[in-house]
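Of the protein chains in this complex, all but one are displayed in their positions.
Right, chain A next:
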């Protein structure tokens, strides 16, 4: 059976973009190894020349876990998230790609449920959602929640995307699918995550969801900023006209 074969030879490439995540990347790597015991995987850290010495730590982690399991795909300077994924993809040898943040808001303990869901359903994309039972968010104030709900209702009313969490970025993709999607996505920041999933849904890919919880970052600082709401609204209009 093709399904069984896929299960046996599946390899997961976990792409983790980092910028000044010295402590977080070490914690995340430990937790990934803890929660993925009998699974063939590699971790690809895409670091954009973090001044805090993130790459030093990654090299030390390679000593502990082996440099076939942890791959450092460094870039000389901060070039943004969208291209970071594309860069990591070039180094990936797995047939499935997982994308997650390094800042511990995406907990590696959910990785097994992504993989299980993929195997059960044969989906091309499994996306983590915070907005169903079993999922949730911690550490957001009322304003943050209000913006998030507003953004979500607006996006659902005008885009009908077919998934509940559009801007979450904890996802598992079939490699061929993510390669194709990344080529057709041009947005930045949160809108990039939304564009990926909306285009995937329009292309008719099989998308499944699993609940995840999201604890706002504890260490380090946020790199996305500026006029996020304006960018988001522009993104909605862009997707309305191009998908």
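Going forward, a residue touches a chain if its C-beta (ideal position, glycine included) is under 8 Å from a C-beta of that chain, and two chains touch if they have at least 3 such contacts; residues count from 1.
Definition applied: contacts and distances are computed from a predicted model.
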Match the chain absent from this complex view to the correct UniProt protein name in "Phospholipid/glycerol acyltransferase domain-containing protein", "non-specific serine/threonine protein kinase", "Dolichol-phosphate mannosyltransferase subunit 3" or "GTPase activating protein". "Dolichol-phosphate mannosyltransferase subunit 3"
Of A:39, A:153, A:186 or A:229, the residue in touch with the unshown chain: A:153
Given that one chain is not shown, which residue among A:57, A:98, A:163 or A:197 touches it? A:57
In the complete complex, which positions of chain A touch the hidden chain? 22-23, 26-27, 30-31, 56-57, 60-61, 64, 104, 107, 130-133, 135-139, 145-146, 149-150, 152-154, 157-160, 202, 213-215, 218, 239-243
